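Complex shown without one protein chain; remaining protein chains in place.
In order of appearance the chains are A, B, C, D and E, and numbering begins at 1 in each one.
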Amino acid sequence: LPEARQRTAVPGVATGLAVTGAGGDVLHVEASLADPETGATGVTLTGQLGDVMKESAQIALSFLRSRGAELELPVGSLKDRSVHIHVPAGAVPKDGPSAGVTMTTALASLLSGRPVRADVAMTGEVSLTGRVLPIGGVKQKLLAAHRAGITTVLIPARNEPDLDDVPAEVLADLTVHAVSDVREVLDLALTPATVARQAVA
Amino acid sequence: LPEARQRTAVPGVATGLAVTGAGGDVLHVEASLADPETGATGVTLTGQLGDVMKESAQIALSFLRSRGAELELPVGSLKDRSVHIHVPAGAVPKDGPSAGVTMTTALASLLSGRPVRADVAMTGEVSLTGRVLPIGGVKQKLLAAHRAGITTVLIPARNEPDLDDVPAEVLADLTVHAVSDVREVLDLALTPATVARQAVA
Amino acid sequence: LPEARQRTAVPGVATGLAVTGAGGDVLHVEASLADPETGATGVTLTGQLGDVMKESAQIALSFLRSRGAELELPVGSLKDRSVHIHVPAGAVPKDGPSAGVTMTTALASLLSGRPVRADVAMTGEVSLTGRVLPIGGVKQKLLAAHRAGITTVLIPARNEPDLDDVPAEVLADLTVHAVSDVREVLDLALTPATVARQAVA
Amino acid sequence: LPEARQRTAVPGVATGLAVTGAGGDVLHVEASLADPETGATGVTLTGQLGDVMKESAQIALSFLRSRGAELELPVGSLKDRSVHIHVPAGAVPKDGPSAGVTMTTALASLLSGRPVRADVAMTGEVSLTGRVLPIGGVKQKLLAAHRAGITTVLIPARNEPDLDDVPAEVLADLTVHAVSDVREVLDLALTPATVARQAVA
Amino acid sequence: LPEARQRTAVPGVATGLAVTGAGGDVLHVEASLADPETGATGVTLTGQLGDVMKESAQIALSFLRSRGAELELPVGSLKDRSVHIHVPAGAVPKDGPSAGVTMTTALASLLSGRPVRADVAMTGEVSLTGRVLPIGGVKQKLLAAHRAGITTVLIPARNEPDLDDVPAEVLADLTVHAVSDVREVLDLALTPATVARQAVA
Partner (left out) sequence: LPEARQRTAVPGVATGLAVTGAGGDVLHVEASLADPETGATGVTLTGQLGDVMKESAQIALSFLRSRGAELELPVGSLKDRSVHIHVPAGAVPKDGPSAGVTMTTALASLLSGRPVRADVAMTGEVSLTGRVLPIGGVKQKLLAAHRAGITTVLIPARNEPDLDDVPAEVLADLTVHAVSDVREVLDLALTPATVARQAVA
């Protein structure tokens, strides 16, 4: 698990799952907040994101802006500080709504200072109220997670029937959680608050 | 009615009706306001909305900005807070003016803290003065509402003749209100103020 | 006259005349100002307006911003409040300069609190100094006004010769005013100030 | 001369000359400044202007913003007030640099409160330092001015040779000034300051 | 030399050299700063400039914003005042990086109040640190300068070998300086400070 472990070692990075032309793949969503001293404001989205994926980032951000305080996240940290969400690799076009949970998790990790668990990957569209909506490519995504050494995968509850298509030997190596609200994702994916090393606030 | 009930459990979500290539369908309009602490401003519209549907959102917002105080809505809550209107599913393109009443209702629900009734779905264009203008696809929309377990449907008064085309057994299961002003929609669709759990203001 | 009467019952709505593929038609220009409490600013134009028609709206607004005080309109009401001009139906593309007088009248009605007379319809391009310039389709527009139960029509003075083409029996039912300045339009179309129910200022 | 006289009766309107598909034509450039009470700011350009003509308007404005005080124009009037330049007719596309002198004159008239002489028409590109650069279509433009009853025409000095192509009987009716600096245009075209009825400042 | 002499008589105008479809040509870069009283801000670029040439203007401006104080230019004059760079003729499309030195010189002239020498023309790309980079068309540009009566030409040091292609009789009439830093350009092209008539600051 060295790659995901290095990537998620700092708060603000979450591991997602995507479908590409060549099957499934693991991707990392990175989020950062500008130092207030820099005076930078606004939202920047990079990684050659398509229209739907850019909207996913806006939804993740609005969810936390409106509901984050209920989740005990220091949402005041978002004020007067530029937010940047990036999805490497920089030259590879990406689209679709299924990174919604991953973007929300990366941002919540950043705000809380709690790194995301390195053994967890996730996929799912998020609505503005935090509901997790179904996505495609469950089989390819779980195969990709398995290849990458991931041991826990979060999928939308409405995608549970798709697990039938995943080889038993792969499922045997994975703990799969079927979730219907992004708050469940955050509970499962963020390391405990007591372990958190540094909050951004 | 589990899906609509979960979706509309919080203020800011209203159930609409759309015509798709495959007949009618139920859709949910979600609205959120950023926590004032976040400093976020502006209007964000997501859900792959077409030009006409984006204009519907602007009309709904302007109607409430100009007439909301008459309706005893705390319109000052709109000041210095980012408004986001989203229509899942995130990757499905949507267009047309008929979500006007649904968008107005979602926003009024959000402002008032009164959730929308889970058994109500609606369709209708809204003008800037709040008039409800006729739309297309009444038959498909009522069939879709019926399939989804909706029991009350609001349609534009000028679409009343289109009810002739709806099967009698479907109409027998539905309470249909033909309305000419969006204020009637709000009266019919929002749960009573005394039941409201939390206002955003 | 029920439709136009309902539409123009509140200040901010004026009845215009357009030429469509299927002859002439009546349209309503609606204007609103955001409640100052909402903090909304800027100008919003909706109704699938083409470039020329959007420019007409900007001209109407600039005319009132520069000349409105001379007309005893409370132009300070425009400060720090979002202005929205909408022309239903929302999904029908519209273009051309001939709604200039109608837009100016809707805005002046809104500012003065004087509703527009329900029996009056109008057509004419407006220049930045308030001159009324000629337009096309006079015959179709008057026929449409007549069909809609309108009894007074305002047209540009330079279009007076086009009245020759309008059937005598239609003209017999209409009072037609040929105007060369938008100030004449406002005098003829707005209900007397003493009748005005509520000013926006 | 009734048309041009009515058009230029107020400060802020200047008569230009254009070449169209059907020969030359007279056009009027109108300028307005928003009442400071309206809080409107920014620059609006209307009349279906092409890219080059929009740049001409920006050059005219920058010339007055940088050199206007030397010309004893109250340039502080431009502060915090929206400027609008419009060229009717609203639906007719227009382009080219030759309205530069006309735009500069309309703005200087507006700022000074001195109406433009109704018997004067003009054509010429303006540079950022106020130099008048040559344009095309001198013959057609002078014929159009003559047809419209204009008696004084201002052209760029470098277009003087093109007067050879204008019929002698037309030239006999016109006073033509060949100018190389837009300051000469202002001296010739604006009515004397003592006659000015109202300044905008 | 009458044309260049008139053009460069005021600070803020520099003479450049371009390659057109019909050989080389002389062009003038004009720069202006809005009177602080006008409240105008921002940067305006006109003259139908292509993308590369617009970037050259941004580089010239950034070079002076970051290095201007070292050159004893009153860069505070750039604060809260609109900058406009124009390259006549207004309707002629222009592109390429070779006007970088000319734009930098026009702006430095404007800031310093030192007019550019009327007998000097220049060509060269400028980098953000002020280095002068090579350009094309040296032969055509020097022929054009010669035809226009220019006697001193500044070219990039790395273009010195291209002088081999220029006819000896043309070179005999020209003083050519090969420069590698835009600071050399400013030293050679601006009239001495003691001669300066008026600074903008």
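The working rule: contacts are C-beta pairs under 8 Å (C-beta built on N, C-alpha and C of every residue); 3 or more make two chains touch, one makes a residue touch a chain.
Just so you know, these numbers come straight off a predicted model, no measurement behind them.
The chain that is not displayed touches the following shown chains in the complete assembly: A, E.
Within the complete assembly, A:31 is the residue of A:4, A:18, A:31 or A:166 that touches the hidden chain. From the set E:8, E:38, E:56 or E:140, the residue in touch with the chain omitted from the display is E:56, counting the whole complex. In the complete complex, the residue from A:47, A:68, A:134 or A:156 that touches the missing chain is A:47.
Although one chain is not drawn, its touching partners on chain E can still be listed: residues 51-52, 55-56, 58-59, 62-63, 65-69, 75-76, 78-80, 96-97, 100, 125, 127-129, 131, 133. Taking the complete complex into account, residues 6-7, 10, 12-13, 28, 30-35, 37-40, 44, 46-48, 82, 84, 86, 88-91 of chain A touch the chain not shown.
One rule holds for everything that comes next: only the chains that are shown with their structure count from here on.
Under the contact definition, chain B and chain E share no contacting chain.
Note: the chain lying farthest from chain A is D, by mean C-alpha position.
Although chain A and chain B carry the same sequence, what matters here is overlap: shared residue numbers make up under half of all numbers found at their interface.
Here the CA centre of chain B is 30 Å from the CA centre of chain C. For chain E, residues touching at least two other chains: there are none. The touch graph of the protein chains shown is a line.
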